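Note that one protein chain is taken out, while the other chains of the complex remain in position.
A, B and C are the chain letters, set down in written order, and residue numbers restart from 1 in every chain.
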Amino acid sequence: MKSEKPVMGLSRDEMAQRVAMDIPNGSYVNLGIGIPERITRFVPDGREFIYHTENGLLGMGPSPEEGVGEPELINAGKRQVTALAGASYFQHPDSFAMIRGGHLDLCVLGALQVASNGDLANWSVGGPDAIPAVGGAMDLVAGVKSVFVVTQHCTKTGEPKLIEACTYPLTGPGVVNRIYTDLAVIDITADGFQLVELSPGVSFEYVAERTGAPLIPIS
Amino acid sequence: MKSEKPVMGLSRDEMAQRVAMDIPNGSYVNLGIGIPERITRFVPDGREFIYHTENGLLGMGPSPEEGVGEPELINAGKRQVTALAGASYFQHPDSFAMIRGGHLDLCVLGALQVASNGDLANWSVGGPDAIPAVGGAMDLVAGVKSVFVVTQHCTKTGEPKLIEACTYPLTGPGVVNRIYTDLAVIDITADGFQLVELSPGVSFEYVAERTGAPLIPIS
Amino acid sequence: MINKEVSSTAVAVADIFDGATVMVGGFGEAGSPIELIHALIDQGATNLTVVNNNTGSGEVGLAALIKAGRVSKMICSYPRSMNSTVFPELYRSGAIELELVPQGTLAERIRAGGAGIPAFYTATCVGTILEEGKERRTIDGQDYVLEYGLKADFSLIKSFKSDPYGNLIYNKTARNFAPPMAMAGAITIVQTGEMVAAGELDPEVIVTPGIFVNRVVVVPNPAHESVLVAEGVTYP
Partner (left out) sequence: MINKEVSSTAVAVADIFDGATVMVGGFGEAGSPIELIHALIDQGATNLTVVNNNTGSGEVGLAALIKAGRVSKMICSYPRSMNSTVFPELYRSGAIELELVPQGTLAERIRAGGAGIPAFYTATCVGTILEEGKERRTIDGQDYVLEYGLKADFSLIKSFKSDPYGNLIYNKTARNFAPPMAMAGAITIVQTGEMVAAGELDPEVIVTPGIFVNRVVVVPNPAHESVLVAEGVTYP
């Protein structure tokens, strides 16, 4: 597990919490595996988000108590979950009709790379030996109204994930609306990466140095 | 109402009964309005047909007793019906998935005209003042595995309904498999109208004279 | 916390605008949201394009909306009724446009619109006059026509029960076009017979998940079109 106490910038939980602040009450939301899943712990007071899992459940609740889970009540990550009051089960074509038809308000996904034009790569590193596995990622980015990415600003080896052009295979072209990292919140605009907010104690220069494409400061 | 005692050939009930004899046990069947509806009264002993009505019911039963019908339990003709044990309700896209996807074994329809190549016209007389209304007829003939037509051999004015080429707008081209009339049972073959059976007391010549295209005798 | 219930049919349809495309649930009288349609008549929006399998009967519900001159175009499969001359008269006089769509194609086009499918191929209507103007394509040796998804600005539907999230179940053959129309409407407005608490509807049996629903108004004892027609009722 990655340390929860970064030298600088937000922890994974803080990143999740920061995303949660931007989600309107009553939103229908699909959360990717990893940091996005943590958003459920940080729903602001007075708001309710309704979680969709593409394997056929709207109104997904938290993981079950130890020992009471059911093998046939799982999420898209194949982990056991629960269903809240007001939930519904449905078949796959209906689940992806919600996605493809633009009925979900938001999906929050991890990323391998995001380009300054909004291209997202998050499903394959494209090596000759890799087993390609796309799941529902391409459907989500093509269909959901807003796509948020939440990710560490750089890879474990310190390379920028926010770059001029993706080198990994795309999940979708021009699909990302906003990026939340440990260091900053950044919008995708017609002009490229637009800084929205710096994490506490982080300077513009610090973020810009770790971003592989021009970063437009807050005007 | 048309008389039930024809001078020659089968009555409407006898025509329905003749069709019923040819429907295998366990068939999923959609019945058009008119003579086809009467088939339900003549299911041979030892057989069960399952009736589909395209407005969302499989396992349709007979009309309700007087006074116990429900305005929201109707058939495609918008008349009140019942649901048998083993029935299911479903939405329109699913109902037509059954039709379009080739899951129904048979539909039995009335006809204005049938051509010797299997073209069917049964939805419009095509006049300039006619209100065009197609309903599910084109979907049925395009999707259902077998299409039987049951009709009087001639119009009320004595014109043949079985002809070389339809003059009314088509419901579908080359879709009819077999025709049951008051006078005969006739298959559509690559060579045209093939007589299968004459009604009791009806001669080949009598039928051939009233058929607007060559009728191939039983070999 | 989430509650999609609104206080009246008038509130539910208040923002339907002139020129809107409005899908209306129902096959014949089964599933027809009569009270919502009457509220729409009262509201006054005009120049509407209406999608429904039929054109109503008598002079209530959809037939009354058409008679009031509010509908400039009907998209439907069967614009005839034993009990109404409203549509035929306007159609013959050229006062209303008709797009005739085979019933299964209509259902699938609505579902496609709601499911983010812009177009699909079907064998229905190949070789008929309804193929005119459509693209034909041969796939695996069979001919098909291209049909486009249908969306609406508003969908008006009727359900048997709803919960505050807008989860819906229907009554028998009243289900028909309501589920795909709920998907295809930018704003989906439901009149429901009963509002139950969240969690009272078994999640296994919900037909329309609340994500497709925007507003729900409770109409506890909805009128039946056939009864109104038999009584000679006209609206307004």
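Heads up, the rule we're going with is that contacts are C-beta pairs under 8 Å (C-beta built on N, C-alpha and C of every residue); 3 or more make two chains touch, one makes a residue touch a chain.
Only a predicted model underlies this, so the values are computations on that prediction, with no experimental measurement involved.
Touching the missing chain, out of A:96, A:148 or A:180, is residue A:96. Only one of B:33, B:83, B:154 or B:196 touches the absent chain when the whole complex is considered: B:83. Interface note: of A:138, A:154 or A:196, the residue touching the hidden chain in the full complex is A:138.
Of the options C:117, C:195, C:218 or C:233, the residue whose C-beta touches the omitted chain is C:117. Panel shows chain B; residues 25-26, 28, 46-48, 50, 52, 57-59, 83, 85-90, 93-94, 96-104, 143 of it touch the chain omitted from the view.
Remark: the residues of chain C touching the chain excluded from display are 108, 112, 115-123, 137, 139-140, 142, 144, 148, 169-170, 172, 202, 204-205. What chain A contributes to its contact with the hidden chain is residues 53-57, 70-74, 78, 83, 89-93, 95-96, 99-100, 129, 131-139, 142-143, 169-174.
To be clear about the criterion, only the chains that are shown with their structure count from here on.
Chains B-C form the pair with the most C-beta pairs in contact. Averaged Cα coordinates give chain A a centre that lies 36 Å from the centre of chain C. Here the spacing of chain B and chain C, counted between their Cα centres, is 29 Å.
Spacing of chain A relative to chain B, judged by their CA centroids, is 56 angstrom. For chain A, the set of residues touching two or more other chains is empty. Chain C has residues 111 in contact with two or more other chains.
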